[in-house]
Structures are given as structure tokens and as C-alpha cells.
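Every protein chain except one is present and positioned as in the full complex.
Labels A, B and C are assigned to the chains in the order they are written; within every chain, residues are numbered from 1.
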């Protein structure tokens, strides 16, 4: 369909997450009716040799070394930020000033203030934060069940994110372990996903108390964090995130308990949701393990036949598909930079509470 | 309640299964309203030293060495047969002739003809075969779901029983590996349970084709057996039983697929039944993992509070509880010797089919 | 073995937990080589009609209405306290003064001070608190793995206890919902088990911060509680307990993450422990789901054959078996009243922290 508007994309960054972004740019048109053609125009990074290989493998037309130059180009429509956290703000501010559509990796920023500045600048342009786990089909289905009232009043929201990335003491050399580049450790890297999903599924938090801990002496950032919270809807929240969850690879999940039922999700089994309907006859009440692959489930008209599973990458594809669909219709998209701010406010409260060892009330919007 | 009728029990045998029987005799009155007092009067066995220790530990009043003498005693009401298969028939025939209530371990006999003779003799007295797995609460609940029509027309009945008891070649010294005492291997030891449960849950078989195999050279009995079958209700059956299921300890289970739903059970997770209701909205159809411990479930007014699990021994207790309840009311009890014959007929057909490598039609009753 | 010393037991209380105690008194001799004969001498309760039925069903020789009178009898050796929490202390104090062996339901007391008084009095006599979940064979096996160093340094101890007993607002009429009788709600009823297991498995806590909540207006006790903590061994702890965990029946469990591996347990699947050995080749590292029923596992020489599951009641039987074994040898037994104090100290800190919304440091012993 040559009449479709073409969007020229520049991606800043070429690490592992940039692979997932590139894949989404290629794949979105295969699975979604998108009213845009996407051109993978330029990928920008430091190591030019690696960058050329990356561009070749993932079909980027050009490479570039200087993100400021890229952002200044008139021919580009989208700036996709896939670099360490400390660079999110400068790139986003420049790109917003240049009127670009903004895609940004999570967490949005190093601090709440920085995130707020970015969101203010981003108001003029369509924007997106890659909190991709909202669009695991099973998570979107959980959201649908909650929205339909299948759980009734919510009592408990429990969240966890465990991997084992921090255990090896020699690993702490990457940017993710430097305060100047990452801002935080498990808080920004892991907990940010959990908080975004919690707000998506269960609404805003009212107050919280947190603890954080660094197991490896000399490491600049937190290895693990725990949070107790009250949600605005009256439910209780607990969160735990750690890079010392030996045995777990990418183990993000949640449990939601309500008056009429409860549900649970774990990313290591990402095509399923466990759901207990407490309004059924007592002898049949139990967790059912729903394979979220039917035509009645979110995104499954997009992907494969019933019973055929999807993987990690589809969370990015679905995020992008929804964004482009809404962009064409002029509808707001979530998670936007404003959503990124909402999560950042919680992350900052977590950090503050953990340092001060007290409860922190979150500002209502 | 001193006015309750007292039943004096003699148990022939003192092996591991005799422990489970003894336990049931002690425990049935704690969990069931039984209109009888049970006296553990005499346990009979060969090794008198071991037998005394057994009697002391399990509260048997007397020990005896000669089962014929025991069966001949006028003061005893019940003869419980817990010895190798080859002795089932002689003891049962003598006890039936003496008018005793008969309890017999499975499989009922070494052959169909022998089983039929026993059942004919047993017609005069109340009798029971210890196919205890019918009364796993979760199995009884599965039966209830099927009887209520929750699965609709049945398409498939799949059954398996795997343990790893046969792998060690030096193990083949017990009676279970001698044809003269056991009659068969996996067929009588394992498949018999599967067949009794299948008939209980899905009705009679019409025809079958089987294969059997002995992995260890020189072993007298089958190590493994497989069966394909048609049931009288039009469903297809498959059965597999093996002592070479490395990794499985006591892994008996079944899956039943019907037009309206399906269910599955595995004894290694014996307090659960998995059930899928295919009449529900498509997006919610899934296997639910029902913890069969609610007051709405079979036997749970008998045992513990909701959510509190039962173990292996409760299958014997529930069998005995139901038997005594029916005995007091004059109601028929199942599995009886007649049920034992029904299973024995299938086992014999399995053996014949496996030897002749052809399909065998089972005689309708 | 008539030469065994006979212990005459009096049990105060005849509710559902009293069934589990009665069962243990009957069964311990069948599964453990106990050097005592246990006589179920007298059960004491208020409703005499119900009490007679209970005594008849569970084989108690006598009934009584007045616990003080019972405690004063010279012929009794053991006083088993199975009544609401508020009565634990008066009965225990009287029984200790009378030199009786003391068994007491959990939590030990209404307050730390009360518990300390009881423990001081109890020093003179053998005593036991029925924190029975330590002796789920799978929990005992988890303890063994930790003690052997299979997990190495511990990073995280996560604990939860969810049931749905509190959701029905009309249910709040039993003693468990009255502050005067129960002292607390989820804290004493559920969290107490979790804390005892945590101390058993992972040692003492150093400090904690807690929140508690009552969902039903007018209810006197907490419906739910959450705790963040540091353990003395440097690991982080989180605890959550709630009567509003819709879908969970008796869902107590824990996860322990250490440098060399991790493990997990859930009582609704009580015969299994999940264990990941992180010292294995990377491609084989995974949670293995161990069926704790082998002869190499704790208590399995006591119970049934490999692969044959045990249920709820065996936790009481094993507790009693170990107690009697140690009693005969003069060895200390755990959990004792002193262990009950240790847990009570944590419960009181939880309550205080939740009220004051701050961190509380636990006194080291």
C-alpha cells in the first residue's frame, strides 16, 4: 500500500534491547493493520564496527555516531531511545524540541524531576515508554478481567521481579551498576516494570514504605528492594525486586486477590494466566490455568492460531501496533511519558523511604 | 457406644500393605460414623519374631502362624487377605466357606477362572477388594463430575501407572517377580488398579489389543504393558503400566476427554483434580486445578478442615468406612469380588492379546 | 510392650484442632518407636453433649467440664492446651505449677510478656508448642538442605500465608475475631506459623517494619499483615499473611534464595519441595520438584512406602514422635515454650511497628 504515510525511524542505541526494538519495527506491519510504513532509517551508536554489523543484520539503512546530529535531521520522524538511563533526558529533550515522535526505554529518567521535565517537553509530541510487559497478551487479559469486575473489590496486589543477574560479583562493570548512568539498580531496572504494571492493573498508590539493600560491597546501586503500600482503591500492595533471585531468570509476576476472585501471572510462563472465580459453586472453585491464545483473547487475531504461543518480542510488537493505531486516530496512548512520570514518582518515593526508613505519602495528581 | 456390634478381624499377612490395613481398622471410627466396633484380634504370618513386633506396633491382640487355623476360628467375623496373590484364592475360599466377611487385596486372583470361583463362593458373604484408589477423594470427585454429565459424551479415556520399582535387576527376588506367586508383573500389580478405576469411571471395555514386555532377561513376569481398547460407551481407551518409569514413584493417573469437558488426575498430586469445563465462555476455558478438600467434596466432612490435605492411608479408611456403612444398611458395596472378576477378565484378555498379538473381544455380562 | 511407661493425657478443648491432637495421640505409636504408652484419659470442654460425642469418636476415656479440676488431678501426666489463645496462659501456668508436661497450641500467648511468664514457668517441665508445620516432611527436608549448605549464603527469605477465611463478613462471630480471646487476627492465627518456620529455617530477625489492615469495618482484629525484615544472617525477609486471599485455602509457603541455590514450599502441595541447585552445569539449572517420600527423606521410614503421600495430620504425629523420643533421652525439644516466646516477640514487634508505622529493632537474646 504505497499510499501509507512513511515514518522514518532513528534508533539511538544498539544493545540487546535495540534488537527487540528493531524486530518490532520490522514485524508490526505483519501482525497489525498499521496505517504507516516504517523505515528503519538510521541506527546510532559508539562502536562503529559493531554498529555496522548490527545495521546489516537488522536492516537499518544508515549508521551514525552522533545522536545530536541524528536528532537534528529534518528527514526523520521518530527518535527511539535505547541507551543507558542517564542519556534518556538529553536525547528526549532535544528530540522533543525538534518535534520528533518519541519512544523511550524504561525507566523514563534518573529522577522524578527529570522525568517531569521530559514529560512537559514531550507534551507537544506523540510519545511512548517501552513498558512492554503491559502488552503480554496474558497481562492484557488480566487487565480485562479486572476491568470487567471479575475480581470485584481488590484486597491484595502482590508483585515480584526476580532474576539472578547480580550474583556474580565480577559482573558489576556494566552501566547498569554505575549510579551515574543507571541512577539505581533493581529499583529502576526491575521494580519500574512492576510499578508500571501495578498502576495499569490496580491504579495509583497512596503511600509506601520500602527497604533496599546492596549485597556486594562497593556496588553503587541497590541489588534488591521491597515495598509495602496502600493503593488508592483500598487494597494492600507488596513489591519485591532483586537481582539475587538465584534460580529465576526473568521472573516478573503478580497476584491479585479480590472479593470475587483472584488471578496470577508469571513471565516465565508468559502465555498463561491463572484465574480463580470465587462466584462459582464452591466445589469447582480453583485456579484455572488459561492459555491466553484464543481468538477471544487480546492480540490473538494479530498473532498465530489458537494454542500457538508467542514469545518475548511480541510485547514490543503489540506496544508499537497499538501506538501506531492510536496515532492514526489521534487517540492518546499509554504508557506515555506521563505514565513514565507516574512510575518515576513511585520509584523516587521508594528510594526516599528506604533511605529514611519511614512511610512516604505519594502526591495525588 | 458400647452397644455397637463388635467385629473381630483377622488379618492374614504382615507386609507393607498390612500396615495400611491395620491403620484403616484403627482409624475408620475416628472419621466415619461406623455402626461397628472393630477389634484387631489376630494377625497371621510366617516370621513370628517380625510378627510380634508388627502386632505390638499396630495393636493386634494375638498373632498366629497358620491361616487355616485362623480361618477356622468361630470367634472371628472378618478375614482380611493381605498376602501374595497366589494365596488369595485358597484363603478366600476357606473363609467364605466359614461364613466370614471377606476383605482381599488386589488383584483378586491369579486368573479369571480362579476369580470367578472366588466370587461365586463369596456371594454368600459380604466382601470387598482393596482397590483403594477409587476412594481417593479427588477420584471420587472425578466420578461425581462424570456422573453429573459435566463431561458429556466421553471420547477418550487415557490411563497410566508408572513406577521405577523394576529397574534394579537385583530386585527381582521378591514374590512380586515370581510367576507362581504373583501370576503377572505390571499387569496384576499396576494395571489392575488402572482397570478397576477405568471401569468405575468410564464403564466396561468391549475389546482390546495389548503388548507386554520384560526388560530384564530371565525375569518371569512382565515389566511393562500397554493396551488400546474400546469402551462400551463408544470412547477410546489407552492404558500403560510399567515398573520402568524412571522418575515416577507411584504415578498412577488418568485423563478423560468428553464433549463438554475433560479432567485429569495423578496420584503424586492426589488432593487435586484438573477439570476443564468446555461449556464456559471460550476465553475462560482452561484446566482448573481443584484442591479437593472442601466440605462440598467427597469425604471431607469425614477428614480435616478445608485446605488440609489427606494422604495415601485415607484411601483405605474411606473404603472401609463405606463398606461398613453399607454393611449396616444391607446395601451392596463396590468394589466387591464381582468387581474384582470384572477387572480380572480384562487382565486376562490383556495377557492373551499380548501373547497372541491380536484384538480380543470381552464378553459382555 | 507392657513395660513402657504410660503417659496419661488430658486435653483441654474439643474443637477442630483437638481432632488433630487426638489423632496424633492415637497414631504416634504406629509410626514412631515411642518409649511411652499414651492414654487418652480425659478431654475437657464446655458443651457436654458435644464433648461426649467427641470423646466417643476419638476414644477419650473420660470427659470433664472444669479445666482447673483436670489440671489438679494427680493421675495425669500431660496437659494439652487446645483452646482459644486467651486461655493458654492460665492453663499453662496452673499445669506447670502442677508439674505437668505441657503441650500448647500456637500462638503461645496474647502478648510477649504473657509468653515470657509462661516460658519461665514452663522451664521446670517438658513442653511443646504445636507449630506443627516445621515437621511437614518437605519442610524438614528444606531445613536439611539449608543446614547442609546447599543454598550457601542466604539472600532472600520470602513467606506468605493466605486463606480466604475472613471474606465472609458474617463469619466474624467466632473467638478468632474477638480481640479479648484471640489477641490478634491474621498475625496470631497465620503469621505466627510463618515466623516460627522462618526462625527455624533462617534464624532470628534483627529488625522489621510492618503494616496491618482490617477490611471489614467493626472487626476487632487484623485481617491482613505484611512485614519487611532483616535477618541476623544478613538476608532480607518479607512476610505476608491474610484471611482475604480469595482462592487460597490453606496457602502457607516460603521461598529461600541463596548463593548456591534456592528452594520453595507450599502447603497446598505439601509433599513436594522445589529446589534449584545453582552449582550444577548452567544448562541443567532449574527447579526440581522433589516428592519428599523417599526413604532418604525425613520421616519416611516412619510413614509409608516411597511415593505414597502423607497429609495434614502427619505434621502433628511427627511433632509428637520427636517430642517423646527426646523426652525419653532427656534431650531438648523444639519448638518449645522458649521458641514460642521467640515468635511472640516478633509478633509483638509486628503489631507495634504497624501501629507506629516505623521500623522496630528486635532485642537480641
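What we mean here is this: a contact is a pair of C-beta atoms (placed from the backbone, for glycine too) under 8 Å apart; a residue touches a chain by one contact, two chains touch by 3 or more.
Computed from a predicted structure; not experimentally measured.
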Absent-chain contact - pick from B:122, B:188, B:245 or B:335: B:245
Candidates A:159, A:194 or A:293 - the one touching the absent chain: A:293
Listed residues B:53, B:120 or B:167, member touching the removed chain: B:167
Touch criterion as defined above, residue of C:36, C:175 or C:287 at the omitted chain: C:287
Full-complex contact with the absent chain, from A:123, A:249 or A:361: A:249
Residue ranges of subunit A at the interface with the undisplayed chain: 1, 16, 19-20, 22-23, 26-27, 29-30, 56-59, 163, 248-251, 267-271, 291, 293-294, 303-314
Missing-chain contacts mapped onto subunit B: 155-156, 158, 160, 162, 164, 167, 209-211, 213, 215, 224, 226, 228, 230, 236, 238, 240, 242, 244-248, 257-262, 276, 278, 285-287, 357-359
Footprint left on subunit C by the chain that the document does not show: 141, 275-277, 281-291, 294-297
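In this text, only the chains that are shown with their structure count from here on.
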Most central chain, Cα average position: C
Same-residue or different-residue interface between subunit B and subunit C, half as cut-off: same
Distance between the centres, which are taken as Cα means, of subunit B and subunit A, whole angstrom: 54
Rounded Å distance between subunit B and subunit C, as computed from the means of their C-alpha atoms: 35
Residue list for subunit B, restricted to those that touch at least two other chains: 291, 294
